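A single protein chain has been omitted; all remaining protein chains appear in their positions.
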Amino acid sequence: MTHVPAPDPFTVFGVPRTLDLDARELERRYLRLSRECHPDHLRTQDANDCLAVLQRAAEVNDAWKTLRDPWTRAKALLEAESPGVLAANKKLDPAFLADALELAEEVAFVRPDHVGALRARLQQALDADFAALRADVGRADLPAAARRVHGAHYHKKALADLEHKA
Amino acid sequence: MTTAPQPPAAPRLVLGIDLGTTNSLAAVRAGKGARVLRDRDGEPLVPSVVCFHPDGRTIVGRDAKALRLDFPERTVFSIKRLIGRSAAEVQQEATRLPYRVVAADRGLPRVQIGDQQWTPEAISALILQQVKATAEQALGQPVREAVVTVPAWFDDAQRQATKDAAQLAGLECLRILNEPTAAALAYGIDGSKDGTALVYDLGGGTFDVSILRIDDGVFRVLSTAGDTHLGGDDFDELLGQRILAQLPPTSDPYVLQAVRAAAEGLKIRLSDADRAELELDLGDRGAVKLAVTRAEFEAAIAPLVQRTLDCVTRAVKDAGLQLHELDDVVLVGGSTRVPLVRARLQALTGKVPHTGVDPDLAVALGAAIQADVLAGNDRSLLLLDVIPLSLGLETLGGAVQKLILRNSTIPTSVTEEFSTGVDNQTAVDLTIYQGERELAQDCRLLGRFQLRGLPALPAGLPRIAVTFLVDADGVLRVTAREQRTGAQASIQIVPTFGLTRDEVRKMMLDSIEHAQHDYLAREAIDTRNKAEAMVRGTQKALQMAELPPDQTYAVQKATKALQKLLAANADAAALKAGCDELTKLTATIADDVISSAVTKALKADEIR
Partner (left out) sequence: MAYSDKVLDHYQNPRNVGSLDKNAPDVGTGVVGAPECGDVMKLQIKVGDDGRILDAKFKTYGCGSAIASSSLATEWLKGTTVDAAAQIKNTQIVEELSLPPVKIHCSVLAEDAIKAAIEDWRKKNAAAQGATEGAAGAKP
C-alpha cells in the first residue's frame, strides 16, 4: 500500500507557497473556508454532489491540519516544490544521529529537577532547526531542507518523550 | 397549464434527540435558544426502559420503569450499553443485567424475552418512537427528521447502529452528534462568548470529555476523550455491592433490580445529605438495614472519579493546551450532581463549573440547535467535530497501519494505493480497525471489504486508489478507483457488530406492519393540515379571481364540502378525496388566474 498525497494544501487554502504564514490570518481563512464548504451548510445540494461536498470539506480540514503546524507545512512545501525530495534525503550525518541518540538517552534518564533545563534546550534546538530550514529554503537547497526536516523530527520526538515523562 | 394550490412550505422541523442510557428526550429550536418537549404531565424525560409485558403489550418509558420490579426479566434498560457491540464484548456487562442477553448470528447480542429475540437497535427504536410520539403531541404536528446524540467515544459501529435505530423508529437521522459537543452548543448558543471550553459529561453509563474552541459562531472541537463504560450506574453498583453484602448470595433478578433501585436512591440522597439510611424489606428474600455516610460513598467512588480526571488531562493535552488556558468548564449528565465530581473537577481545572443549564437537558437542547442548522434555518452557527478513535487497515502479520488519526476534524479523508500480490489476481481484501493500539487484536474490527473485479494483470500492475472518507457523522465511507481503467466503486463495508443493510430493510418492513396505526395517525394529521390550508387559500382566491359564475359555483361547492368534512372530523381517506376533488376543479380552469391567485392568497396567509 502506498500513500497517495493529499492535494497541495497551499492551493486548497489559496495561500502562497511559503514557509512563513501568519498564524492568525491562516486560522481566519480556515474558519471562512469551513463556513463556505462544510456539508452542514450545503445540505440542499443535489445528492450526487454529496460525496464531492464531503471531499472538499475534508480537503479543507486536512489542509488546515497540515498548514497550521510549521513543520508539517514545511514538509508539504518541499513535496509541492520537489516531489519525492523528502524520501530521497533520509540519510543523515552519523554525527548528528549520535547526538540524537545521546539526547534520547538524556531524556530517558533525566532527573526531575533537570526537566525544565532539558526542555528549554530541546526547544532551542528546534528553533535553531527551523531557522536553518528557513535559510535552506531561502537558498533553494531543497535536499538540505529535507534533511533538516528529518533531523528536527528527532528533536521533536525527544521533546514529546520528555513531556510524556513529566 | 395550471397547478393545484399547494399549502405553504413551513420551516423544516427537525428534532434534537438525546438517546440516553437512562433517560431520553427531545427538543426543538425556539427563538435564539431551544426548548425541550414535554409530555402531558410536563415531564420531558422518557426513561430509556422498555417492558415487554406478558400480556403482549410493549410499554416504553415511565410506565415501563414502574414495571421493573414486577417483570425484571422482561424489562430492558441500559440498552445503550449493548448497541453496536458484539455479544462477547458485552458478556460481562450482561451478567449484571436482570434480563437475558444471548449471542445470535455473527456473534451479535440479542435480548431474549420469552421465546422472542430483540436486537439492541430495535429496542432503541422503541424508545425513539416514544420520544417522537411525545414530541409530536407537544408540537401538534408530525416530525420525520432528527439529530440523535451519542457519546463522543462511540465508534463507527455504535454510531451506525444508532442511525439504524432512528430509521427503524421512522426518523431520518440527519446527523449523529457527539453529546459533549451538543451540550457545548446549549451553553454557547449566543455565539458571542468566544473562548475555550471543557465539557465534562458524566451520564448513567458513559463518560465523555471534549475541549472546544468557539470563534464567532464556529464551534470547533479540539479533542475528545472518554470511557464508554463509566458512569453513574457504576456508582450505583458500588453502593449496591454494600447492600448485597448484607443479603444471602443471590442471582434473583427481582432482588438485583430492587437493590439497584435502592442504591440509586441512596446515591441521590447522598448528593444533598452527609448521611443516608436505607431499609429494604424484600419479604422472604431478606431484609437490609444500612447507613452510608457521604465520606464512605466518596471513598468508594474516588477511583472512578480519578479515571474521569485522567481523561480530562489527556483531552487537554491532546488539544495542545494547558489546564489554565481553559475559559469555561461545563457540566453535563445527571451524575455530575455528585458533589465529589464537582469538587475534584474544580480542584483540577481551577474553574468553577457552569451549571446554568440543567445537565439532564443540555444535550437535547444542543442537538435541537444543530438540528435547526441542518434544516437550513440557521447559517450563523457551524460545528466542526472530530473523529474520536483512529482508523486503520490491517497489514500482513496482524499489525494495524493507521489511516486517520483520532481527533482529526471531520470530514477528513485519506487515499492509499493498493496493488495485487500474484498474477491475475482480481480481488484484494481489506480489513478496517478502529482504535489506538498497534495490533489488530487490540483494536475493534469495523469491517472487511473486498476490492473486486480487478483487471487480470501481472502482479503489482493494477493500481487501485482507495479513499477512506469519514463523513460529518463520524461514519466511514470507502470509495475505490482503478487508476488505469478509471473504474469506480463505492464499497459497502460489512459491519461486524451491527445490522446489515438487508436486516435494516427487513426490520423496516416488519415495523411498518406493527406501526401501521402510527403511520395512519401521522397521515391523518398531515391530510388535515393540507385540507385546512386548501380551504383558506381557495376562499381567498375566489374573492380575488374573476371567474365565470358556473365555475365559481363549482369551486365554492367543493370548498364547502371539504369544510364540512373537516368540521365532522372525517378520516384521512375522506379528506383526501375532498382535497383531490377541489384540486381537480381548480386544475381544469383554463387560465392560471385562480392558481396564481391561490398561491398569492396562501402567501398572504402565511405572512399573516
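Lettered A and B in written order, each chain numbered from 1.
Heads up, the rule we're going with is that a contact is a pair of C-beta atoms (placed from the backbone, for glycine too) under 8 Å apart; a residue touches a chain by one contact, two chains touch by 3 or more.
Keep in mind that this is a model prediction, so the values were computed, not measured.
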Visible chains that the absent chain touches, using the contact criterion stated earlier: A, B
Where A:15, A:92 or A:144 are the choices, the one touching the absent chain is A:92
Any idea which of B:137, B:424 or B:441 touches the chain not displayed? B:441
Identified contact with the non-displayed chain, of B:306, B:395 or B:485: B:395
Filtering A:20, A:36, A:69 or A:105 for touch with the omitted chain leaves A:105
Interface residues of chain B (partner: the chain not displayed): 395-399, 401, 439-441
Absent-chain interface as seen on chain A, which is shown: 90, 92, 94-95, 97-98, 100-101, 104-105, 150-151, 153-154, 156-157
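Following the convention adopted for this analysis, only the chains that are shown with their structure count from here on.
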CA centroids of chain A and chain B: separation to the nearest Å works out as 36
Touching chain B in the complex, chain A uses residues 1-4, 6, 27, 31, 34-35, 38-41, 43-44, 51, 54-55, 57-59, 61-62, 64-65
Residues of chain B touching chain A in the complex: 174-175, 215-216, 218, 373-374, 376, 379, 382-384, 393, 395, 401, 408-418, 465, 467, 469-472, 477, 479
